[in-house]
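In this view, the complex is presented without one of its protein chains, the others remaining in place.
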Amino acid sequence: AKPQADAPPLVIHAVDAGTFQEDFNPYHLEGVNFGTSGMIHETLMYFNKLKPGEITPWLALDHKWSDKGKSVTFTLRQNVKWSDGQPFTADDVAFTFQMLKKYPQLNRNALEIEDAEALAPDKVRVDFANTSYAKLFNIAGNSPIVPKHVWEKEKDPSTFTNPKPVGTGPYTLSKFSAQLYELVKNPSYWQPGKPEVPVLRFPAYTANALQTALQQGEVDWAGAFVPDIQKIYVQGKPEQNKFFFPPEGVVTLLPNLTDPVLAKPEVRAAMSLAIDRDKIVRVAERGYTKVAHPTGVPMPGGEAYIPPEYRALSYKVDVEKAKELLKGVDPAQLKFTLLVPSPFTDWVNAAQLIREDLAKIGITVETRGVAFQDWVSKVGKGNYDLSIRATASGPTPYFQMRSMLFGGLAEPVGEAATGNYERWKDAETDKLIDAYAATEDEAEQQKATQGLGKIMVEKMPTLPLFYSPSWAQYRTNKYVGWPSEQDPYAMPSPYTSPDAAVVLLHLKPAGK
Amino acid sequence: MRFLARRLGFYLLTAWAAITLNFLIPRLMPGDPVELLVARMKGNVDPAAIDAMRRAFGISDASLWQQYLDYLGNLAHGELGRSITFFPAEVSTVIADSLPWTVGLVGVATLISYLIGTALGVIMAWKRGTWLDGVLPAATFMHAVPYFWVALALVFVFGVTLQWFPVSRAYGLDVMPGLTGEFAQSVLYHAALPAITIVVASMADRILGMRNVMVTTLGEDYVVMAEAKGLTSRRVMWAYAARNAILPNITSFALSLGFVVGGSVLTEIVFSYPGIGSMLLKGVENEDFPLMQGIFLVISLAVLVANFLADLAYVVLDPRTRQESE
Amino acid sequence: MKIKLGAGILVFFALMAVFGPLLIGADPAATSEDGLQGPSAQHWLGTTQTGQDILVQIVYGARVSLGVGVLSALIATVLAVAVGLVGGYVGGAVDEALSVLTNIFLVLPALPLIIVLAGYLPQRGVASVAVVIAVTGWAWGARVLRAQTLSVRRRDFVQAARASGEGPLRIVFYEILPVLLPVIATSFLATVVAAILAEAGLSFLGLADLSTVSWGSMLYFAQNGQALLIGAWWWFIPPGLCIALIGTGLALVNFGIDEIANPRLRTIKAPRKARA
Amino acid sequence: MNILEGRELTKHFTAARGPRGRFGRRPPVRAVDGVSIALRAGAVTALVGESGCGKSTVARLLAQVYPATSGEVLLRGEPVRAHRGAAFREYRRQVQLIFQDPFASLNPFHRVRYHLARPLRLHGHARSDAEEREQVAELLERVSLTPVEQFMDKMPHELSGGQRQRVAIARALAVRPVALIADEPVSMLDVSIRLGVLRLLEGLARDSGLALLYITHDIASARYFAEDITVMYAGRLIESGPSEELTQSPRHPYTRLLLDSAPDPDRVAAPGGRRHGEPPSLIDPPGGCRFHPRCPVALPVCSTEVPGRTELGEGHWTHCWQAETALTR
Partner (left out) sequence: MNVLEIRDLGVDYLSGTGAVHAVSGVSLDLRRGEILGLAGESGSGKSTLANAVARLLRPPASITSGSVVYHRQDGSAVDVLALGKNELRAFRWKELAVVFQSAMNSLNPVITVGAQIDDVLRIHAPRMSRAERTERSVELLQRVGISADRRRSYPHELSGGMRQRAAIAIALALNPEIIIMDEPTTALDVVVQRDILAEIKALREEYGFAVVFITHDLSLLMEISDRIAIMYAGRVVETGTAKALHRAPRHPYTLGLLRSFPRLHGPREELLGIPGTPPDLRSPPPGCAFHPRCAMAVAECSERLPVLTAAGDGEVACLLNDGRGVS
């Protein structure tokens, strides 16, 4: 296919920013400009979170585990070139992982790298201190490869801002200002004829400014919460101004299990029965997402990870039954504070609805909105009764389950935990989690996850409410081929990487 | 210039106080930016990497005193540390990028507001008992209106409804910054609504302040005498009454700069103006100690400098201070 | 006249804050499914996106906004009186130190300081916000009171009281303080305005407790809910207007007091020429 | 018998405002320099001088409002040393001050009764409400504010200037002092009501044996109300004597100038048109006799040497080289 000289640029809003910093280091956390990983720097493999288990070879053609999961060898794609013309080799991969070992602050996946070695120009082996089957996503799907010949000259890659990035990806940086940067097609990209979008523009929009921009049609692809999407964005043209909010993790009502009352399963069960999740989704979440499956596994897509007997399960409000369950509990004890981060206005509203629902079964809830950081620290340390929190997500539901339930993450109250905030301690749960991590076999892994789902349904360590939506608004007037419910080939939101690059490679000019 | 030396001494002391306050506040308060970052990334960071990041952000366990000395030492070199929000950008760079916008916007708007407000105050005092008194209730109302509300209203009317003015950012997307007429035009066009907000919201104070002092001044013997001398009203009003009435207003104006700066922080946020106010909010939201500290320090120092300039102006305008103190 | 109008406004809002919630009864946070309705017979001031009644919110918000205003003005005034009176009366090194402190707080820009302080606040309840605002807002009053104390202290009646053997405490509280009452009152009222504005600003930035309904938090939600873009003017106009009205009321009362103290400030009607 | 006496009182102020010297250090204001003055029981002594010459400072030094730079104050011959505590309070009880401005010396927030009752209570003269009431009434009667019932509950703003000054005097009397210092007690009052107040003071001295210092710039009133007049110029005493003698045959050229300048409808011929210049600065006072730059009869010695006291008999003395030379010749 000929390059489309007249194909229009695509205007993208990925993250809220007043201004941009000139930082294209893919291992930086916040200041880094979006598109650095995926569009410029690519990973070894691509994991589609919307279809757990679907893995696409990318810079690596395949991988092989050895040494009981402590070592992995990648076979790399040939004929890939860096955007400055140098060939991409196993040395670059080895360099990248060695750099992560040397600079732990860049190693945000906390890979326990022991060594990385180029075995041949197209073969590289990475060794780990522990069994790392479960971390394949972090290793291959979330560690962008950087060019050794450029980066080895830098004294401290942790503060290196990579202002003239050299990558293997479909785009290269062409322009940068504090308000706007532009990526253009990499002419020597290894996927011939792609991408078909020649120019990407990233203007800086704050959350507010973006709303106006969306209304005025300035942006082609955005990932934003829009309070009234019909009025502000769709504007009566649903076939052109589309949006797709697939689930990405689950938001649960966290009960603090160190509280003797909340530790009683019947109390949690009663709460779950009383909460009208449909209304929460409708009113607080404006219908942008769906009520969670009782296992918490994102659906559709996660079917294989849900025990067969529960696949069709869904929540039903039953106040009478809930009251029944609470018969044995002293009503005076049913008083809780529900802590929510006040900047998350939808959660504040959800908390309000939960308060109203729980009042119906005699549970008094005081909602308290606190500063984000306050909430983080209180929930982290277990100083709360009830709270609302989203869980981390990964390429399969296991990651979410582990973070919600793994006993090893349950810190004593007063110490900051990094997961399992409700402090669920259960030997069976931990065994299932270990089982998943100890195998490479997908079927085994699914079985373990199903076991966790069963625990979620039956013991209710935490109460799933709704899925956290992944925001994506895209317009089809310039380009078509976006992911959709029918064809969820990648996360549609422009702020997820490397999925965004995958989306761009699927796009075709409209009207062709 | 003994008077100025004294004032300078005071400002240095105040600057030191601001610097120290700045150092102490974050250290006395709970909270940890890294934890926050992790929470914000919703699990895209493995908790095990936290310690390493903590070190990278320069969060140290040294004694408070040692930290203070280091902090002062770094300040002396103009080093404000690295921002956490924009890591690894230096705070000084972040500030250097945003400060000019705020200085430009607030500076020009304040000047306009001061000039118009003072003139209106003078004229209103002079024409007491005429229809101009009708401005008073309006001014009283404006005096109490929050900046951000004015901003919202202006955005609603002129930005959203009439679409006369852009409602965000500092210049057009398609304009490259540079010394071009196009850029300048775009900057002015984008600054219009925020500047109007600041002018409208801060002018009332000037009007009321100036009017009150002016009315009192009008009762002074030298104004009556000037009138008795048969001078033109213009001359009595400006050279005799206003010229003296401005003096006590200079100090209150300088002190009110702090409020204007505060108000403009809110204004910037409504207009997504890439100034220091937007940065401050970002810093606060991310518990970005270095950034917050840096910005607060810069704002404080700017207000101090403005106050010192006001003192200078006072000395120039009031012959009495050239000899006496206080 | 001014005082009457101003006091009228204040009384109105005070009654609203105290009795309004009792009369209305409804929960200001209660959501409903008829979101974003314009003013109607059912919802006099319309509803928010989540169907909360704006009138109910305004009424409850008055409590928080006025409460924060009055509470922080009280704290600030106590601080100001203490610092101003002690500094002004005791004089010497104590005064020097206190007035440097005052001036420092005076020059430091308050709102950024409040934002910074609030950013670190572990608890963002009404009380802590009020304290933060007070901490940054007492200096004006202290400065004015110190100046006044200095001048009152030199007045003959204070000298006379001292000469007749009165102790310093009695002089401060019985001789000086009563004379300063109008000044204290104006400074208190001015601080209330400033505190209400500061609270609104903080809430608007999302730095106060947003689960309590205050006028500032209403504006925050309106802004976050893009009331402007949706054209939901009834959502952001009323809270801002209430803030401005209360501020106007306080300012009017203040100007009234000023005019009593300084009759020259009164607005006057130019007298008709009544000459034979 | 001298009830209250100041010996060689000197007071230098470090000015809080005013021009600074070359090196930024503020030179002191030499407000009072070596002033000795004595008050007798039952007699009125007047201190006369132009504005800013240090009269009020002398008054305050005598009342110990602030300590003297040097010199001492004696009460009944005993030097006063205490500046705080009970002993000082005792001093306060003996010596009272009346201020110039009756509009400023009463707290506008307190009733007449409060003003009078406080000192009574403070100094233990009244121990019950009844005693207090009785004594307040008595005081009001003494200063001729009758009917007392009516005045007791008035606020200061309801009183005229003369009435206020009477309340101020009554307050001073409430303490039961032995010496009363009245700093320009009538200069803020209208001419027509001055007399009443002055007569009251005069009567108090005469009938109650108070020692009274009457400070004024009106030398004519001093002639009428004081036994002795002391004239002050630029921080120093220059002449003192029995009032009749001093006003009728002044010896110091400044006293003469003062008398000549005072308005007097009986004057036959207006004094000559010569200009007398401005009063001297107290920061950098002229050397020698401080009056010499304005003195019509100055001798060369006047600008270099401070004249000593020349006794002229009958308590009349002066500091003047002319008088000195006239006497020695």
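As written, the chain order gives the labels A, B, C and D, with residue 1 at the start of each chain.
Convention: contacts are C-beta pairs under 8 Å (C-beta built on N, C-alpha and C of every residue); 3 or more make two chains touch, one makes a residue touch a chain.
These numbers come from a predicted model, not from an experiment.
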(message) In the whole complex, not just what's shown, which of D:3, D:152, D:259 or D:299 touches the removed chain?
(response) D:259
(request) With the full complex in mind, choose from D:8, D:134, D:153 or D:190 the residue touching the hidden chain. (result) D:190
(message) From the list D:139, D:219 or D:282, pick the residue that touches the absent chain.
(response) D:219
(request) Extract the touching residues of chain D with respect to the undisplayed chain. (result) 50-51, 160, 162-163, 190-196, 217-221, 223-224, 247-248, 257-267, 270-271, 273, 275-276, 278-279, 294
(message) Contact with the hidden chain only, please: which chain B residues?
(response) 129, 219-222, 224-232, 235, 239-240, 243-244, 247, 317-320, 323-324
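The rule we apply is simple: only the chains that are shown with their structure count from here on.
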(request) Go ahead and note the Å separation of the Cα centroids belonging to chain B and chain C. (result) 21
(message) Based only on mean CA positions, could you tell me how far chain C sits from chain D in angstrom?
(response) 50
(request) Identify all positions of chain C at which a residue touches two or more other chains, and write them in rising order. (result) 119, 121-122, 206-207, 223, 229
(request) For chain D, jot down the residues that touch at least 2 other chains. (result) none
(message) Using the touch definition from the top, list the residues of chain C that touch chain A in their complex.
(response) 29-33, 35-36, 49-51, 119, 121-124, 206-207, 209-212, 221, 223-226, 229-230
(message) Taking the touch rule as given, give the residues of chain B at its contact with chain A in the complex, in rising order.
(response) 30-32, 35-53, 55-56, 82-89, 94, 97-98, 159-160, 167-171, 173, 176-177, 270, 272-274, 278-279, 282, 285-287
(message) Show me the residue ranges of chain D that touch chain C in the complex, using the header's touch definition.
(response) 63, 65, 89, 92-93, 96-97, 99-101, 104-110, 118-119, 122-123, 168, 171-172, 174-175
